[in-house]
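A protein chain is absent from this complex, but the other protein chains hold their places.
And now, subunit A:
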Amino acid sequence: MARLSGLQREVLSLYRQCLRHIRQKPEESRGNFKRFARAEFQKNLSVSKKDFSTIEYLLRRGRRQLETYASPGIRSIH
């Protein structure tokens, strides 16, 4: 794989964080969370890797979203 830019690594790091948080969720809903996280990333697959401001915005939004969904009160997602 080509060397990743800093921003690309940040995106992957966010995805990794998502997966780590999913491990805290109840076992039966982990699949749903995983699919959801994956879909959220895939929605913006078309964003050019040079479109820094958009990616930065999406990263910020993703982090906030992760914070929300990471709360232990949320046990499943559909």
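Rule of thumb we're sticking to: a contact is a pair of C-beta atoms (placed from the backbone, for glycine too) under 8 Å apart; a residue touches a chain by one contact, two chains touch by 3 or more; residues count from 1.
In this section, contacts and distances are computed from a predicted model.
Can you match the unshown chain of the complex to its UniProt protein name from these: "Trafficking protein particle complex subunit", "GM19908", "Acyl carrier protein" or "Sedlin"?
The correct option from "Trafficking protein particle complex subunit", "GM19908", "Acyl carrier protein" or "Sedlin" is "Acyl carrier protein", the UniProt name of the unshown chain.
Decide which residue listed in A:15, A:36 or A:69 touches the omitted chain of the complex.
If we include the chain that is not displayed, A:15 is the one touching it.
Please give every residue of subunit A in contact with the chain that is not shown.
Residues 1, 4, 8-9, 12-13, 15-16, 19-20, 23, 38, 41-42 of subunit A touch the chain absent from view.
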